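All protein chains but one are shown at their positions in the complex.
The chains carry the letters A and B, assigned in the order they are written, with residues numbered from 1 in each.
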Amino acid sequence: MSTNTLTLSELSTRPLTLRLHEWVTTVDHKRLGILYILYALVFLALGGIEATIMRLQLIRPHNELVSPQVFNRMFTMHGTTMIFFVAMPLVFGFANYLVPLMIGARDMAFPRLNAFSFWMSALGGLFLYFSFFGGDGLYGAGSAPDVGWFAYAPLTAKTFSVGHSTDFWTLSLLSSGIGSIGTAINIITTILCMRCPGMTLGKMPLLVWLNLVMAGLVILAVSPLSAAQIMLVVDRYLGGHFFDTQAGGSAVIWMHFFWIFGHPEVYVLVLPAFAFASEIIPVFSRKAIFGYPVMVLATVAIGFIGMSVWAHHMFTIGMSAGANTFFVLSTMAIAVPTGIKIFNWLATMWGGRIRYATPMLFCVAFLFQFLVAGLTGVTLAVAPLNWQLGNSYYVVAHFHYVIVGGILFCIFAAFYYWFPKASGKLYSEALGKLHFWLFFIGFHLTFDFMHVPGILGMPRRIYTYEPGRGWDIWNLIVTIGVVFQAAGILVFAANLLWSYLRGKTAGNDPWDAWTLEWSTSSPPPVYNYAAVPNVRSRRPLWDLKHSEDPDWRYE
Amino acid sequence: MSPTSIFAPVSTPAQSIFGLSIFVLVTVAAIFVVVFSLLAYAAVKYRNKQGDDSSEPAQVYGSTQVELAWTVIPVLIVVALFLATTRVILAIQNAPHPSGAVEVIVTGHQYWWEYRYPKLNIVTANELHVPVSDPAHPTPTFLTLLSADTDHSFWVPRLGGKTDLIPNHPNQMWIDPHETGLFLGQCAQYCGTQHAKMLLRVYVQSPEDFERWVHEQQQSAQPTSSAGERVFESAACVNCHTVSGTPAVGKFGPDLTHLMSRETLASGAVKNTPEILRLWIKNPDAIKPGSKMPAMGLNDPDLDAVTAYLETLR
Partner (left out) sequence: MSAASVNLHENSLDWRLPSRGRVGMYCLIAAEVAIFTIFVVAYLFYLGKSTAGPQPKDVLHVPIFYTVCLLSSSLTIHIAVRKLIAGKMAASAALWLLTIVLGVVFLYGTAREWIHLINDEGLTITTNLFGTTYYSLVGLHAFHVTMGLLALIAVAVFYFAAWLRREHAERLEILSMYWHFVDAVWVVVFTVVYLIGF
């Protein structure tokens, strides 16, 4: 008999092998979602260790903690891991878990494709880390890729990247790319074809809209990366010349192909973060989201404009003034719908009755931090200023502000918000707040001060630096922040584990929320809903709880 | 004061960027202050107080006027920023190229800089000399940027923004420093193992000092028939290095004709002293692990001899 809950008592009566077998062969979106998320947490730890090694090496000038060869592998693996094996699995994990529940469906459109996609993605990460043992480099036994996470040509050519370490990068991402595209097909099909009666596109929760646009971006953006990687394999193994500058090939065309993926990729990561904020902020402010139609329009606008800004990563490569100017304009333009979203979240809080449980703490910090991240992005959109700040620690600070200060904070909020639903238990609010403050302090110590070395001329991807350039004290402070962030993550992991084992029962709807998933049990039964829901507004549970004043009168 | 701060410009491109950056930073700071204050206000003022009843606050679903306002205002700000930016892009990228300008062809290598002055018949490495430019009668230096291997980037913050050196994709940039002195920077595009020690040193000199330097660099080396010179020729140094006026015409490594006119070795990584030079020849990995110069496996007498020979290359 298959399990339909995750309660410990039921699980513990069946043999471990049977339980593991069920998890490995599952096609249930909720289990696959959890698998994606647990997988991501393991790789978060690995990526964090890589970052810690780098920060310890950079704590003072001319440090000799690790060799340049090891350091270069660290930044390559850190970036590749965090983007492809932490952030993407988290995004797909939460989408998998939540989308069918929030649209009143029983599962995703293609459950077997779902499982296949997960295992292809998982294989990618395992393969990448195998490179530490199997990559055959010039400088010693085994080596991971060391070409940077964007693997510019011709550094990736066989001449400059001997052995197989670059191939581990290429092939692992090709595998996870297949998984990503499969999941995106699933998400789009599920949302367009499996909404419960009454849930028109205009009545879907914003989280569903944002995941729909995100999946569209995956389809349009991950494919070019796969194409470019196939070309790289042709160059490295079949003697092709796609990026072979000695034969007339172009290093710049790799950059275009990569960034046509690379920029929409960051929207793939941030739109689900916006999704979490758009669900959590209203519930904890006790108000409907302000401006739902505008939020949808802004999301679609971000999706479209986001496909046209990629060469702002290439301002220094010598494009014409016309090309530079175009990308300045498109990049600044995307700030408009993004800013509109911040204002709408602010307006949602305005006049509300805000409860500062842990999810809301993370969301409010996200708002402040994303504001800063967006504004430093605007400064980088100014091409001449980018000629100074590009490829420096200012850029590293900017994108970590977006990814950690923006995206990761929202992901933490989502963990705390939906943990009771997925596990049936309440987490410890005290540990949650401790996690928040430790991580908040660590984040700001590291990433606020990281802007300064960039302004003072420190480029990125250097394993050591010269004294006397004014960079020393800032690097020291940046490294100290790591301690607090690590402590915060440990408290987070401890909270998840402790609460899963010993937390109080959560009940269906601990937050008094308004979307469909809170109407079923915690955790949901394997079939999600005993009867197919049908809805009349964007907040079906508000309508049930406030039958005297339902939303559908106002929408 | 940091010698590599982008906020201490001494050359026109860096100064244009600096001026634009003030406008941008003030605008962005103003936006930050306004939005931050509103967020902070809302976060504090609308907290649920303990004594509040459990009724829900008034539900507000949206407002077309407000949405319009906070769309139009950002669009106007974007237009202003865009116009200011375009002006500077055109000023820097389409600057006129006067015939009296100094021309340098910069070729990036893993992990050193090659400098050729075609009109002056000079080839040197790692330390770039340019004349100071008087704003009233500018004598800029135009750099053509090439690469012999992977991507590099030329970044000396006080002189200008960075431009990349990409193989098969020549680029151009210019500087016109208004002050004499030594200006520092380094490669700013990851190019391989020793990217971190591909440092830049730009010596901006008075017209007289620059003339003198040019004249010295134009001289060929005198053959010495010393033991060291024979070691140099037989130990394969000549395969990679050029010493003009001798049979050494290798192009893979830096030109050594005037090695002793340079203050540093290994592209700014270490000082140019006899002891360090000897160590570099003996074991480059001790100074710059992963550099492309192999340890030639010379014994001590040969090392002493070849170091002494190189010390004559002024």
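Operating definition for what follows: a residue touches a chain if its C-beta (ideal position, glycine included) is under 8 Å from a C-beta of that chain, and two chains touch if they have at least 3 such contacts.
In this text, all values refer to a predicted model and were calculated from it rather than measured experimentally.
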item: For the chain not depicted, the shown chains it touches; value: A
item: Residue among A:I188, A:M349 or A:V395 touching the omitted chain; value: A:I188
item: Among A:V66, A:L220, A:L426 or A:I441, the residue in touch with the chain that has been omitted; value: A:L220
item: From A:A51, A:L90, A:A109 or A:A347, residue that would touch the chain that is not displayed; value: A:A109
item: Residues in subunit A touching the chain absent from view; value: 5, 104, 109-110, 181, 184-186, 188-189, 192-195, 197-198, 219-224, 226-228, 230-231, 234-235, 238-242, 247-250, 253, 257, 260, 508, 516, 519-521, 525, 529-537, 540-541, 543-544, 550, 552
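In this text, only the chains that are shown with their structure count from here on.
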item: Between subunit B and subunit A, distance of the C-alpha-averaged centres to the nearest whole Å; value: 34
item: Subunit B partner contacts - residues on subunit A that touch it in the complex; value: 67-69, 72, 139, 146, 148, 152, 154-155, 160, 245-246, 248-252, 285-288, 290-294, 316-318, 320-321, 324-325, 328-329, 332-333, 335-336, 339-340, 342-344, 346-347, 349-356, 364, 367-368, 371-372, 375-376, 378-379, 381-392, 455-466, 468-471, 546, 551, 554-555
item: Interfacial residue positions of subunit B with respect to subunit A in the complex; value: 1-7, 14, 16-17, 20-21, 24-25, 28, 31-32, 35-36, 38-39, 42-43, 46-48, 52, 56-63, 66-67, 70-71, 74-75, 78, 81-82, 85-86, 88-90, 92-94, 110, 145, 149-151, 153, 155, 157, 160-164, 166-169, 171-172, 184-197, 199, 289-290
